[in-house]
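Accompanying notes for the structure given below.
Every protein chain except one is present and positioned as in the full complex.
Coming up: subunit A.
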Amino acid sequence: MKKLLVLCLVLALSLTMLAGCGKGSGFELALVTDLGTIDDKSFNQGSWEGLKKYATEHNKTYQYYQPSEATNAAYLEAIDLAVKGGAKVIVTPGFLFEVPVYMAQTRYPDVKFVLLDGEPHTEDYATYKTEANTLCILYAEEQAGFMAGYAAVKDGFTKLGFQGGMAVPAVIRYGYGFLQGAEAAAREMGLPEGSISVMYNYSGDFAATPENQARAAGWYQSGTEVIFACGGAVGNSVMAAAEASTGKYVIGVDVDQYAESNTVISSAMKMLGNSVYQALEAYYGNKWDGGKTWVLDVNNDGVGLAMDNARWRSFSKADYDALYKGIKDGTYKINNASDISIADLGLKYVTVTEVAD
């Protein structure tokens, strides 16, 4: 009896495998997820939506692949899998793909790679090389952060908080942009020097934990009015803390997070889907821009502030348009360095209290 069962199983298995072979071409567009899953309400999801949109509009087959763990080897394995699955373009969201793509771009010269938020390099950062089949897309986070800080101060807040995740360059640029935005708004409004205070912390993770909730609750309790939560699920802890107090707000990050909590007043966004869509459009329009790095900013709708579902008290769409234009035409100069300290930003109107992890 047992033997019969085993035989049946083997037969069934081999049949399904054969059926898989018969299918042929496979999936033309592929996305390999980084830490987290396809619906992380952040990087993976944002870029996946762009890919899906292009694929359905242009009738292409598409699929995503999730690495078994967050190591270069596992990422590379997932890329191998995507290529075997027939991928012509592989989208890799996140700086964690810098090393895997560096290796994959030479291994598969016929496959195109779209690397978001990073540039391929070797593991020791010694060699940076972007081959002709790779397109890198970077974002001007400091501009998105700037808008968030500016809008918060314009909206009447004076006690702000910045809760980052891991202190990676993208997060740091968000944070520094946020501070500079608050500074610019305070100067414009003629507030006295040192009138804006900012609590500033990197939690060192991207997770919702009681520690993150308690830290945010502490800030709210000691007077902080709005916290820019810039670290994936860390934001959910900050929202939980805001919900447990009255009249406290959160600024979301990367995608419009208004639906996650009523306390989300707006979000500093990267137009991830947009950029993936643009890259795919370029590929199929024979305008593949390989070997280059696109830095997406206000000039090509790469970053922005969520206004459609915003809950600002007085900051209006007109204010936002003026701000957007100001950044575009250079009225506002934003420092985009991430390897300097806060003191180097030369803030006068904003006092920053740095909180160690």
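The definition used in the following text is that contacts are C-beta pairs under 8 Å (C-beta built on N, C-alpha and C of every residue); 3 or more make two chains touch, one makes a residue touch a chain; residues count from 1.
In the analysis below, contacts and distances are computed from a predicted model.
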So which of "NADH-quinone oxidoreductase subunit H", "Nucleoside ABC transporter membrane protein", "L-beta-lysine 5,6-aminomutase beta subunit" or "Dihydroorotate dehydrogenase B (NAD(+)), electron transfer subunit" is the UniProt name of the chain that got left out?
"Nucleoside ABC transporter membrane protein"
By the document's definition of touch, the residue of A:Leu138, A:Met199 or A:Leu296 touching the omitted chain is A:Met199
Among the options A:Ala217, A:Val298 or A:Ile334, the absent chain makes contact with A:Ala217
Touching the hidden chain, out of A:Thr71, A:Thr106 or A:Thr353, is A:Thr353
Residue touching the undisplayed chain, where the options are A:Val32, A:Leu116 or A:Met239:
A:Met239
Hidden partner interface residues of subunit A, rising order
37, 39, 41, 199, 201, 207-215, 217-219, 221-222, 233, 236-237, 239-240, 243-244, 259-261, 353, 355-357
